[in-house]
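To start, the structure itself, in structure tokens.
With one protein chain withheld, the remaining protein chains of the complex are depicted in position.
This part shows chain A:
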Amino acid sequence: MLPVLQREIVHRRNWLSEEEFAEVISVSGAAPGGVGVNASAFIGYKLGGTGGACAAVCGMILPAFVLVMILTIGFSSFKHYPKVNAALEGIQMAVLALIAFAGIRLIRSSVFDGATWSVFAAAAAALLFTGIHPLLIILLAVAGGLVLVAVKNRLHMAVRYEPKTRPLPENSTASSPKRYPEFEGYFGEGI
């Protein structure tokens, strides 16, 4: 989805420069919420103030809204048909694979040293085997990150914020059509 957004915003309409767009995406990716919705709120606000942000967000989520409603209606009225059910069985596995794929990519990009492995394992265990509210785990993670970095600094350990060999997801991949770039695909958008 992001390459499409970039083409529209930067090249076709000249609303933002290449650098501004990169900044918008990095902020949108870091904030809570989906990258696409956040980026549209950001760009909308830059161009048209609060009203612009509202308009951009509405435009971004309206297609999904309509489509989910149609799918829901379709699902409830056609689920008795064995063919539809069979297709859904297949799709269920596809969606499962998409989620698993996103998980693998996230592990590759964010779990890379002892501390992050421990945090990952602890969070997974807490989610699987205890009833702790997931949102509480996220709050703990925010505090945990601050504490870990502070402790590492105190112990004079080097802190790496990124894995060692990380291919650049920017222009290099977006231009070649064969590869599936980091953020592309409005479908199955997990991150």
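Going forward, contacts are C-beta pairs under 8 Å (C-beta built on N, C-alpha and C of every residue); 3 or more make two chains touch, one makes a residue touch a chain; residues count from 1.
Everything below uses one rule, namely that contacts and distances are computed from a predicted model.
Visitor: For the chain that's not shown, choose its UniProt protein name out of "Chromate transporter", "Small basic protein", "Acyl carrier protein" or "Methionine biosynthesis protein MetW".
Guide: In UniProt, the chain excluded from the picture bears the name "Chromate transporter".
Visitor: Of A:Arg12, A:His80, A:His133 or A:His156, which sits in contact with the chain we cannot see?
Guide: Of all options in A:Arg12, A:His80, A:His133 or A:His156, contact with the hidden chain holds for A:His133.
Visitor: Just checking the interface: what residues of chain A touch the absent partner chain?
Guide: 23, 26-28, 30-38, 41-42, 45-46, 50, 53, 57, 61, 63-65, 67-69, 71-72, 75, 82-83, 85-104, 106-107, 109-111, 115-117, 119-121, 123-124, 127-128, 133-135, 137-139, 141-150, 159, 161, 178-180, 185-191
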